[in-house]
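Report on the following structure.
A protein chain is absent from this complex, but the other protein chains hold their places.
Right after this comes subunit A.
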Amino acid sequence: MSDSTRRSDVLDWVNGSDAPEKSVLNLGFMALTDSASLIVAATQGFAQPYGLTLNLQRQASWATLRDKLLSTELDAAQVLYGQIYGTHLGIGGPATDMAILMGLNQNGQAINLSAQLMQAGVTNGEALHQHVHHDGAKLTFAQTFPTGTHAMWLYYWLASNGIHPLEDVRTVVVPPAQMVEHLQAQRIDGFCAGGPWGALAVDQNQGFTVATSQSIWADHPEKVLGVTREFVELYPNTARALTMTVLEASRFIDENPENKRSTAKLISSSEYLNAPLSSVEPRFLGHYQDGLGNAWADPHPLHFHAGGAVNMPYLSDGMWFMSQFRRWGLLREAPDYLAVAQQIHQLELYRQAATALDIKIPAPMRSSTLMDGKCWDGLNPERYATSFDLHALSTRSGIAN
């Protein structure tokens, strides 16, 4: 589809019956590299052709962001995949029907340990296992939200290394932008968060990256464009226009390294990430240094589009988070995995938006093999959820052993 046809289609959206019901949107984001597509969409002229004005509003914590989304102070936001599910299912708060419009990114998070642990020779999962189980160390790890993605990556990685995340260590919640400060003050021994905060810890010699999130699950789901179900019902055209705007911005960022480099510059500004470009850009371009002397070009770096493979709101991705909530006792009973995912994921809206932009739409279920060799394809979610050696299942029915 040529650019000029797209433009005239777009004018039809604005003027015709598909015009957005609401044209000014407050868009919440956190100071994280994976908010790039929202920042680019709002500032680089992607929204106007759809009749939208996007006001970016940086949030101090994931809990605040969630509260403002529910109070409609924010219309839409960058949300942790698991957080949407936690809110929808009412884990740790009242349940509110939520909706996922699209995936914003895959990969790019990291588990980082303190400089003290590095000095003690604890530089990998095996050594950490030894330290926790045989040296009797009682360590504290920070993640960003109880039902968020970082909690689940941290738990999964610890458990894969034989460390029970709820029994063998202490976990606390800390907003991502404050992680390095807490690490420096030795209030925490490690953290799992998005960029640029892991890279910043390395650059400031406060710690090292022991595992990237893509080493746990290559091309894992991470942040989504989230709204309440009510928003989709009240403003379906706005939801579609917003999805198209962010899809176009995502495609633009991933188009070539030059666009990625400029994007890194934009988002590092004090208005957005407020972080040194030197900590933002390398990992944004896939260049990693772990602080232990290893450097590599990551085959699964943070990406925003990948021809649409990133943006598809796969049902199986959402179901995985429920499987982990179940595993760690956040869900006491088996949910109707598929039905819940189908309620939350706005597949039809996504299909319309992607089709209009000539973006390929993959199947809604995908299959992946995670770091411990276990395969996740969404086909037997409850069996999968109850199949782990380390867990905190509160009802033990359905477990093989």
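Here, contacts are C-beta pairs under 8 Å (C-beta built on N, C-alpha and C of every residue); 3 or more make two chains touch, one makes a residue touch a chain; residues count from 1.
Definition applied: contacts and distances are computed from a predicted model.
Think of the chain that is not pictured: of "Peptide/nickel transport system ATP-binding protein", "NADH-quinone oxidoreductase subunit K", "Predicted small integral membrane protein" or "Histidine kinase", UniProt labels it "Histidine kinase".
Although one chain is not drawn, the whole complex shows that of A:Asn26, A:Gln44, A:Thr96 or A:Gln289 it is A:Gln44 that touches it. Which of A:Ser269, A:Gln289 or A:Gln342 touches the hidden chain is settled by the complete complex: it is A:Ser269.
Considering the complete assembly, subunit A touches the hidden chain via residues 3-4, 22-24, 40, 43-45, 47-49, 51-53, 252, 258-259, 261-263, 265-266, 268-269, 271.
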